[in-house]
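Dropping a structure here in structure tokens format, bear with me for questions.
Missing here: one protein chain of the complex. Every other protein chain is in place.
We call the chains A, B and C, going by the order they appear; numbering starts again at 1 in every chain.
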């Protein structure tokens, strides 16, 4: 056991953090990116690609760097600290994860070079309005056309990064009842394909998402990424990897908010003294710090266990991490705003933006209580 | 709606508090009472009777004063503040409650004069080792002897005040399975009757209890207080009244512990200053105070609702009160000890004794989480 | 001691309930219940309906339009109006500035300002906080310099709620820069149309525009607009802040929100059952209900005690109402957010755009969940943060 980063990992961390500091430190820059056509900075997205970030998790055969989840963790934490808007998670972690775990050689050869160069973005359409946190709750249907292809019909909601993605990976039901664990396939759909309607909108955290309607969308056999026997398994392992990345992103955002709060307490004066001289506020800042460190520990744990070969152990560990991170988010987010007072409530100051992103991370793939329920039902950690 | 005490109520409160201050303020006096044969002060018990406390809840026809639950609340709060050991709750609130709600004229005429004079104590044997907080979970059996009498067989555990009580009221199953709601009778048993074995012991809070074995104990028809059709209803209403009294007792103990803690913070010096000058400790004392006040509000609510004619509404309100009081107990008890530091951990100082009694009150008739479960399952308060 | 409402009190409640439900448009009540923003027009409409029935300023003296109610009646009025989604009569008019003018104003000021204030013919806003003066309100720097029969006001106020609608602002200004902090402050009434006043909106976390900065650049204020004595404005401020604290428990709104939580959680499915059938969720709801019932009883106890208080300074115990009231309000918004879950993510900037965006009208209720959660962080910050309330309790009640 060893928590030290390797030289390569340290280098990756330094270069990502440096780039994001230059491009995101000023909140007005971020507001500018939000106003760009895609809701993020396309130029910056290309810079990530030049740094090699898009290639990180893909195997060398697929045209990637063949690195592991630790590197993804490093990148996600830096994104969290910067509040970066670009769709790394949708394209690389989610859709890319599906390609890694289920994609065939031909599909990889077609898609991954463009992804790695930052020329193509993807999104994973796995949520529906009634599905809540259940990946198996899929009412969108995929009807076999008898020639190996399918016709997709249904509505997917809150597709992260879905409004500007070039391609969508859609979960759809080939067979079975609405929440059955088997019978779910994963299909590659061109975002501009006939029958696909997207309604894009901003999300609470300043990013973008879309509701997607699929109306008699026909896909060929080459678009089938995972058949009904394994679609859900793939979704689950990808979701777990995404949760690990979201935990790391949350740690980055929480650490930044905690530091911002301590700085504020040291500079803001009331009653003729810095408010950080009040012991009660110091101790609240300490509780924030402790919550960040406990979350960081569990983000490491999630990264370690997301690759566990036993899905039951993997899922328990991921749930445990999401519980801790969700609880830390509440402490760090709410206390961070409280200690800032009024200024924390405004859009003109960074604290509130961290709070909003963190709150949305808590809700992504299940909030703390949802995962506590899952973990407890599975018998707990030990 | 009016929260002011009547003149009579204020007089009652003043006289009980005065007596208990004289007799309980010094912790060594309390230790002395614990060493007396019954584990409490028999002389003091008689003084309560002289003050008229025993007569409070019984109707005038039964030989009592015909007062209400508000008066019981006043007495219980004073007992809590004093940490009084005498078996007022077992005799007057529990066993007395059964007599009030189910006793017949003949039994009342026989028992109540001696109770009111403080010459006789009773205990209610309703718990068994497996029953936890379920009053209907009764495995002790009562077999009809065909002549209106019964033979009792079984074990009752943790009978409060049971080791020195002159008479026991026993819940026993006449018919039905172990946790059935119907089929439970209530029987009056002389503590020295043949077949009754008592194992007395001190309890964590310095009081006394007993485990009671009933081995072919024969009782006549005159001993049947409630038949199998109404035993549980009586137990439930009596338990609810007892919870209301325990809530008030807890409020008394919590208020005293909170005041003791504030005094300690003002006098104890470290680093050359009273530790009460540290803002963090002040705010914790404030949280104790708030918890006491919220509990006091719910003790009033419990007192008001314990007499509600609708058992469902009554039970929901009582559960709500027990939830709040239990949560306040945790805050006030644990914070009180923490703020005292080492001295709070010793038996030589009053704070720890409050903490222990409060902890036991939380467990009596169901802890906070048990009642939260009950309340939620019944649909909540509104 | 009588812990139940009397028959008269229950009848009073029934009468109010009927009026609220029939006289105030349902569209307004629904918006309040669903935590959506009201337009200025909706607020004025609702206020005037209440005023027509003598319900806008019942706590004022009778001669200025008040009702002659017992504390319990006031409590019932507040709870019942909140529970039925009635917008509060504009607090800047009726709970803040009104009582100050009544207590400290001249007869002329009362006649000039109070009737229009009660009727919401004038919209008032509050000029207290400044960028450097938040919890430490007395650290304020805006100056008012006497020149003949005017003050010349310069400086900046912030967190001024709904200043964009306001006709008037009541303002704390430093009139004696040489005096110590709390001394040398005066309470001025300033017409928002006076030249030199600029209002700049502040966008808050929920995306809304509720608060503003207000800048004063050589603003001329007639001396007859001074309330109370010159340099003694702190007396008015303390009086006002004390009144503000007692209104903040907001029991009725929380009750209404819990009813809504139960309804929505009964509709949202998690697995094969509704969220309201999930043991843990419904226990969380019940836990908030218990806290709220305790708060309600505490509030009534404080009301009851207040009848015996000689002093007319605020009861320091009322800080409990602020602390617990804000915690409960925040807990309810947290529960609404939890119900919305992943559907809370879409951001809809205002009602209109929201309408256009409503691809999925059946989950339309989820839209305000996150903004409300964000917005309600303010309730433990404003009106004296919860940390300040604990300081008050530590000093005034526990004697530290």
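Here is the rule we use: contacts are C-beta pairs under 8 Å (C-beta built on N, C-alpha and C of every residue); 3 or more make two chains touch, one makes a residue touch a chain.
These figures come from a predicted structure and were not determined experimentally.
A.B. asks: Quick check: which displayed chains does the absent chain contact?
C.D. replies: Listed by label, the shown chains it touches are A, B, C.
A.B. asks: From the listed residues A:105, A:194 or A:382, report the one that touches the chain absent from this view.
C.D. replies: Answer from the full complex: A:382 touches the omitted chain.
A.B. asks: Touching the hidden chain in the complete assembly: which of C:40, C:267, C:280 or C:395 does that?
C.D. replies: Only one of C:40, C:267, C:280 or C:395 touches the chain omitted from view, namely C:280.
A.B. asks: Touching residues of chain A against the unshown chain: what are they?
C.D. replies: 1-6, 9, 70, 262, 265-266, 276-277, 279, 282-283, 285-287, 289-290, 293-298, 300-301, 303-304, 320, 323-324, 372-373, 375-377, 380-382
A.B. asks: By the contact criterion defined above, which parts of chain B meet the unshown chain? Give residue numbers in ascending order.
C.D. replies: Where chain B meets the chain not shown: residues 127, 129-134, 155, 157-158, 179, 199, 201-205, 209, 211, 269-272, 275, 278, 280-281, 334, 337-338, 341-342, 344-348, 352, 355-356, 359-360, 363-364, 367, 369-370, 373.
A.B. asks: Identify the residues of chain C touching the omitted chain, counting contacts across the whole complex.
C.D. replies: On the side of chain C, residues 279-280, 283 touch the unshown chain.
One rule holds in what follows: only the chains that are shown with their structure count from here on.
A.B. asks: So which chain is the furthest away from chain C, centre to centre on CA atoms?
C.D. replies: For chain C, the chain whose C-alpha mean is farthest off is B.
A.B. asks: Measure off the straight-line distance from the CA centroid of chain B to the CA centroid of chain C, and report it in whole Å.
C.D. replies: The answer is 43 Å.
A.B. asks: Could you work out how far the Cα centre of chain A sits from that of chain C, in whole Å?
C.D. replies: Their C-alpha centroids are separated by 38 Å.
A.B. asks: Between chain A and chain B, what distance separates the C-alpha centroids? Give it in angstrom.
C.D. replies: Chain A and chain B have C-alpha centres separated by 54 Å.
A.B. asks: Of all the residues in chain A, which ones touch at least 2 other chains?
C.D. replies: 278, 280
A.B. asks: For chain C, what residues touch not just one other chain but two or more?
C.D. replies: Residue numbers touching two or more other chains: 387, 390.
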